[in-house]
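Here the complex is missing one protein chain, while the rest keep their positions.
Chain lettering (A, B and C) follows the sequence in which the chains are written, and residue indices restart at 1 in each chain.
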Amino acid sequence: MKRITILAGHYGSGKSEIAVNLAIEESINTLVDIDIVNPYFRSRALRKLLNDHGVQVIESTIENSTGSDLPFISAKGSHPFINKDLRAIYDLGGTELGAKVLMQYRDFIQDREAIDLLVVINVFRPETATVEQIIESIKKLEDTGQIKVTGLINNTNLMDETTEVMILQGEAIIAQVAEQLSLPIRYTFIEETVKTKTHFMGENKSLIRHVAKHWL
Amino acid sequence: MKTKRVYEPTKGLTERALSYCPGCTHGIIHKLVAEVLEEQGLLGETIGVASVGCSVMNYEFFNCDMQQAPHGRAPAVATGIKRVKPDKTVFTYQGDGDLASIGMAEVVHSAHRSENITVIFVNNAIYGMTGGQMAPTTLIGQKTSTSPEGRNQLTTGLPIRVSEMLATIPGATYLERVSVHDPKHVRLAKKAIQKAFDVQTKKQGFSMIEFISTCPVNWGMTPTDSLAWAVDSMIPYYPLGVYKDATKPGDDDA
Amino acid sequence: MGKVLMKGNEAMALAAIKGGCDAFYGYPITPQNELPEYLSKHMPLQGKVFVQAESEVAAINMVYGAAGAGARVLTSSSSPGIALKQEGISYMAGSELPGVIINVMRGGPGLGGIQPSQADYNQITRGGGNGDYHVLSFAPESLQETVNIVKESFSLADYYRNPVMIAVDGLIGQMMEPVELDQEINEKVSPEKTWAANGESAKRGKINKIVSLSLDPYELEKHNLKLQKKYHEMIANEQRYESILTADAEIIIVAYGTMARIARTAIKSLREEGIKAGMIRPISIWPFPSRAFKNLPTTVKTLLAVEMSLGQMRQDVVLSINGQLPVEFYGRAGGVVPEASEIIDKVKSIIGGHKNEN
Partner (left out) sequence: MRNIEEKVIVAGFGGQGVMLMGQILSYTATEEGLNTVWIPSYGPETRGGTANCSVIISSEMINSPVVPVPNTIIAMNKPSLEKFEPKLTPGGTALVNSDLIKDYTFRDDIIVYSVPCNAMALSLGNLKVANMIMLGAYLESTHLFEVQAIEKTFNKLFVGDKAKLITLNKNALSAGIEVVKKQRI
């Protein structure tokens, strides 16, 4: 995993869950929450869990305001771009609008090689159901954020109704996107309730729902 | 070695850290308003009215009595306060969504009644708090989360120039548009605030200072780029200057 | 001052002045216009504040502002205008500000009509604004009772730090009746408003803030529980009602405001015919006087809710009697005022029905 991973994707694609899963599993020390699009289902609520795993959370500057839906961005959000000791995951807001937030950091981003921008895709989200839709949303994202996408994540799921066949359905579509844009599928996340021995494209990871446990 | 104190923070602000995003000019404007209140000796007898928007929590920041108003209603709340406390200083602090959209009626009628209050109006051409939607002040072609293809005047009209509009109202006493994009303009902005509170102290009626402000996060720009955009794109459409001055110069004892 | 003949709206206005009202903010709407008209003349004469706002929305927010600054404040309106004021009322309840709101009810929904109605019952007692809050509400039946309650309401609002609503129908607003304005009333003594954001922070040595925003859900829940405690105190102390001829009653009519007066006429006729009718007359509608329905005599076979609305208050009667007795209903809507004969006919049809059952 690169030093900095930025997770993008449509809202409801599962970015925040994946951000938390990766942060815990991959010895990440900083999670930057800059989701101003849908601040309700964000990882901030999980601050304690993350802190227990040695992950510091950079979020709103309003102290002690859990449940706040004020989308302020912390000045600390730029630190991982500057401080090379930090291994960070950025949780962007949904759609291309989330990437707009990255623009304010443009002057701080020097080492592009250290940054992955991964797009999380769930083909059961109606706005990212087809190859064409996904490609268009990636182009918009790159345009708005002025940054190149470097990989894809297959997170196709219907929560606890997910089956192995569904994940393969998602893989078929996302693989076409990957081929057309010459991008790798970096991870496939498998809902923890799905029992399967199949190896899907990219690194396979079991998805433990931390965010949903708090919210749904 | 002896040290000499050359600067200290204004007493007009509390110790609370401001909640604004990096590069946002709310911080500068807060400081200017607070400094003027302190310098004019008004702090201990001022009631501020917070609005809804990014500055919704400014009752935590201003070091004076504060009341939090429903969305757009700050000038009405201020009217209510001022009428029963005519000798106190009353100001509202509102953004462009709050003042120029949902609260347009209240600001127009407060000016119309020449309500003796001061309105601090912060115009950054976008809804910041709710995530960058189009505001009535959003420029033509400006992309926002609800004008993804850029604001189109055919479907959404032209941006509203509030200072110019209020200048047509006889009751408005002092209206000035300022900017805080560089030190020189910050100094000029402070003078405007001084004038506005001065108008109120002399019971001369309604005063409003409009600030050209920025929103790096929702504009999708670095703080420096956003200041440049304010200068290059906003100020040409929203020219700086005094739009109304119905006070009589020299007649200080009035 | 002895008895004077006054129009309801004027009498309420004068009563507000006598109740210590410092400021009025309002917006014209029929059938309450005589109230602001009276105050526009008399408030300035007393060195007090009168402002005609640009809308009901602005008016209630002026009330919110002035109440926050520690003043005794009044606004008045009629049903559609009260609907517009709900946001501000919710803010007042949330930030615990006193204030008096007079609602001279007319027919609805929507723009409705301008004739007398009681169809705001749910809006008033269930709260039209957002959040868990209540407005202390009284629905007097005569001008004398109205005047006394308006005077008292300012001290009640201050005591509970909560909005108080006086709900009368258009008829009470428009009618003239002799009233005695200086009758003795029980005023609650409330502590000094040390919480007010009145621009005296220098003198006070601390900052006051009037705020209903609370982003921490646990803090906000705590605040809500504190409010609930206050509402329970109101439920314990402010249930007001009158029981009329209930001791031997076979049927008890439940009616408030003008409707109760009409029911009195009906009861008089029914009694002359040997039918034992009585009445429970709620004076407070929030809290609803559930206490009045405890330990009713065993002679009572039926309750009959009578309203100038279509069963809104009946729900509270049903809740109060908790299945112990059937609750019949008679009502007219849209501004139609029922005549006593209609109530008499309804009572006879119910009593007849019982006899058939027996």
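Here is the rule we go by: a residue touches a chain if its C-beta (ideal position, glycine included) is under 8 Å from a C-beta of that chain, and two chains touch if they have at least 3 such contacts.
Because the structure is a prediction, the values reported are computed rather than measured.
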Quiz item: Wait, the hidden chain, what does it touch out of the ones we have here?
Solution: C
Quiz item: Thinking of the whole complex, not just what is shown, which of C:Ala69, C:Val135, C:Ile262 or C:Ile321 touches the missing chain?
Solution: C:Ile262
Quiz item: Which positions on subunit C touch the chain that was left off?
Solution: 3-5, 30-31, 114-115, 170-171, 174-178, 258, 261-262, 264-266, 268, 337, 339-341
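Everything that follows uses one rule, which is that only the chains that are shown with their structure count from here on.
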Quiz item: At what distance in angstrom does the C-alpha mean of subunit C lie from that of subunit B?
Solution: 40
Exercise. List the centre-to-centre spacing of subunit A and subunit B in whole Å, with centres computed as mean CA coordinates.
Key: 37
Quiz prompt | Computed distance of Cα centres, subunit C from subunit A, in Å | solution = 54
Quiz item: If you look at subunit A, which of its residues touch at least two other chains?
Solution: 62, 70
Quiz item: Among the residues of subunit B, which are close enough to touch at least two other chains?
Solution: 56-57
Quiz item: Where on subunit C is subunit B touching in the complex?
Solution: 22-23, 25, 49, 51, 53-55, 57-59, 61-71, 73, 87-88, 91, 95, 197-203, 207-213
Practice problem: Enumerate the contact residues on subunit A facing subunit B in the complex. | Solution: 36-37, 60-63, 70-75, 77-78, 93, 97, 100-107, 144
Self-check item: Interface residues, subunit B side, partner subunit A - complex
Solution: 17-23, 54, 56-57, 128-132, 145, 216-226
